[in-house]
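A protein chain is absent from this complex, but the other protein chains hold their places.
And now, chain A:
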């Protein structure tokens, strides 16, 4: 059964339903692969007994003729979703060994759909990072070149998928954390409209931006997963949208004739590496062949999205991370003189450098005398950015462009220059600030044979349109089918 890991979610589900393979066999296969490739650093927690118990339960449902589309298919979750059966750390020393008393809505919904959990995946600490270099539990390596980063913050999800250690994974995207690692690892990943997927049980980084979504190898697989994990969660998440769950696979096969694809001129800028530009241009040309029409549009405040995001997200993070004080859960410093000293030492020891930097930034911009100049100003410019996008959607149906300015960089390359990573988020931040659905789809390969992703941004609730465009591109190209050597 050596080719089981090469199957897509849809293919594996078909085999499971036909009883050509059992959920237990599939679980064993992927658990063995995770062990074999443990040096990638993708998994943080696994429990064979729990996984196999879930697989046996899935097999029992299959035997009863249950036709749930994802029944028995393995999945692994980014370690920011709390899970009752596996520990949750958010990649932080602060939460080492933490076991949640409850289950996040997203993981519960996937579990209810019959998916079998393989474990928890490494990520940047509290999802703060663009390279999976800030996890307290070590670097994740990119299977396409293990000297390079997989992207972040959902880097463990991306590496595990690219290495065929799981057929599907969850991720979260605050400023691009599903799209950028998907691009760096030749995957398909979608961040739905803000509010589409529940944030209940998702360890918060920046609450007005965080959004859960699926990562897989094809648009078809992402559609299946998205259909299972989205939906209103009105009692548990005050930001959940009151929009009914839908079948995101319904438009996959629609033709692209007449589709207007807006290409922002600001995305094709001097900072874009020639190899990435070439791959993106080729993908756009392919979409034209499929009947789409390219329209030049302008998002004039693209560059401003960087300071706006890096003011707002730390502000929200500084508030969200105030709960990590060593009192009711998580790490507590051993030696202290009084309560305040305990807070300071606990937080000083428990958080990594990047998290401390963002807490400090957030605390400063929210502090007396600076709130208006930084935080309030950023919220106003955020509206201007969102308005620019709405104006753009009067000229086009979907926006397309690069995900990141370059292919995945080498590990440690930005160790002394975190600002360089911030600047590289330039193409993903606008959609995040506006809460729009956006995805990355494999578009080819650039320098050093590394993958390049095409970003697609849709208007609110237009996920099925994005998945349609991605699926049609994947019917015409084979980039998404290619695997890294040795995996």
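General observations
Criterion: a residue touches a chain if its C-beta (ideal position, glycine included) is under 8 Å from a C-beta of that chain, and two chains touch if they have at least 3 such contacts; residues count from 1.
Just so we're on the same page, contacts and distances are computed from a predicted model.
Hidden chain, UniProt protein name from the list "Tryptophan synthase alpha chain", "Aspartyl/glutamyl-tRNA(Asn/Gln) amidotransferase subunit C", "Branched-chain amino acid ABC transporter permease" or "HypC/HybG/HupF family hydrogenase formation chaperone": "Aspartyl/glutamyl-tRNA(Asn/Gln) amidotransferase subunit C". From the options A:32, A:419 or A:476, the residue with contact to the unseen chain in the full assembly is A:419. Here the missing chain is touched by one residue of A:148, A:164, A:179 or A:347, and it is A:347.
Of the listed residues A:14, A:208 or A:406, the one in contact with the hidden chain in the full complex is A:208. Summarising the interface, chain A meets the missing chain with residues 97-102, 194-195, 208-209, 234-235, 238-239, 241, 303-304, 306-308, 310-311, 318, 325-332, 336, 338-340, 342-345, 347-349, 351, 353, 356-357, 359-361, 363-364, 367, 373-374, 376-384, 386-387, 390, 418-419, 422-423, 433-436, 460.
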